[in-house]
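Got a structure for you, written out below as structure tokens; questions coming shortly.
With one protein chain removed, the remaining protein chains of the complex are shown where they sit.
Then we have chain A:
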Amino acid sequence: MRTKVWLYGVLLVLCVPFVFPTWWMVTSSLKPNADIFAFPPALWPDDPSWSAWGQVFDMQPFAQQYWNSAYIALVVTLGTLAVSALAGYAFARVRFPGQNALFLVVLTGLLIPSEVTIVPLFRMFNSWGMVDTHWPLILVPIFGAPSVLATFIMRQFFITLPGELEEAARMDGLGRPAIFWRIAVPLAKPALGAVSIFTFLHSWNLYLEPIVFVQSQEKFTLPQALTQFVDVYQGPLWNVQLSAASMTAIPVLIVFVIAQRQFIEGLAHTGLKG
């Protein structure tokens, strides 16, 4: 009994740095800028006001920027699912000459984060006239290092599928594409779920790539926009910045709380094993 009380005590104390920042972000966004550093710190604003939330949309085309981040993350996720499921399946279940060598070529992508190649990537996209567009933010994740990890995970998953399933389907006259689409993909839902989650979060969090490739405000993604709520002296307008940060964080948090089991267990069991 006493150990249990101790354990709960330790867990509660440990929670503070994980939960307090989100709480402080939301409550501070409801305070006027003058009160934001008031002492003693107020855990709940005396006079909560949504005016800073409105200012977010006056200072920047925030709805547009929100849409940019959302659609880019969605396209990247769908693209990565397609590319990695196809490649992962072929590397796991199909036999063709040069398979192992080609798999090694793809795996080198894991060793080369896009921070290493950012200069030539900038140069390439510049020569294609794609700087200050969203193309680099879409193409590099779908085909570069992040999707290589996805392909690796999908291959590890497809290797575990029992071969008899495919044999039976083949007897029924199904070709490879049909076996892939109608048998392998439906069985791979847990792995596809894990890949979707980390791909979405990766795209949603990108910061270096947007600030290198995108220059016009209406094309900014959320992480880029969040740092731009400043006054004329480049000092941060804290309550406005925290309002924008809250709007960025809360929807994903809500989805996470609703689907927490799939999130956590999907990542733990399919995501990174094997």
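Throughout what follows, contacts are C-beta pairs under 8 Å (C-beta built on N, C-alpha and C of every residue); 3 or more make two chains touch, one makes a residue touch a chain; residues count from 1.
In this section, contacts and distances are computed from a predicted model.
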item: Identity of the absent chain, which is to be given by its UniProt protein name, from "Electron transfer flavoprotein subunit alpha/FixB family protein", "Spore germination protein KA/spore germination protein", "Sugar ABC transporter permease" or "CHASE2 domain-containing protein"; value: "Sugar ABC transporter permease"
item: Residue of A:W50, A:W67 or A:W181 in touch with the missing chain, whole complex considered; value: A:W181
item: Absent chain, residues of chain A that touch it; value: 4, 7-8, 10-11, 14-15, 17-22, 24-25, 28, 37, 39-41, 82-84, 86-87, 89-91, 94-97, 99, 102, 105-106, 108-109, 111-113, 115-124, 139-140, 142-145, 147-148, 151, 156-157, 160-162, 165, 169, 172-178, 180-183, 186-187, 190, 201, 204-205, 207-208, 211-212, 222-223, 226-227, 236, 238, 241-242, 245-246, 248-249, 252-253, 255-257, 260, 263-265, 267-270, 272-274
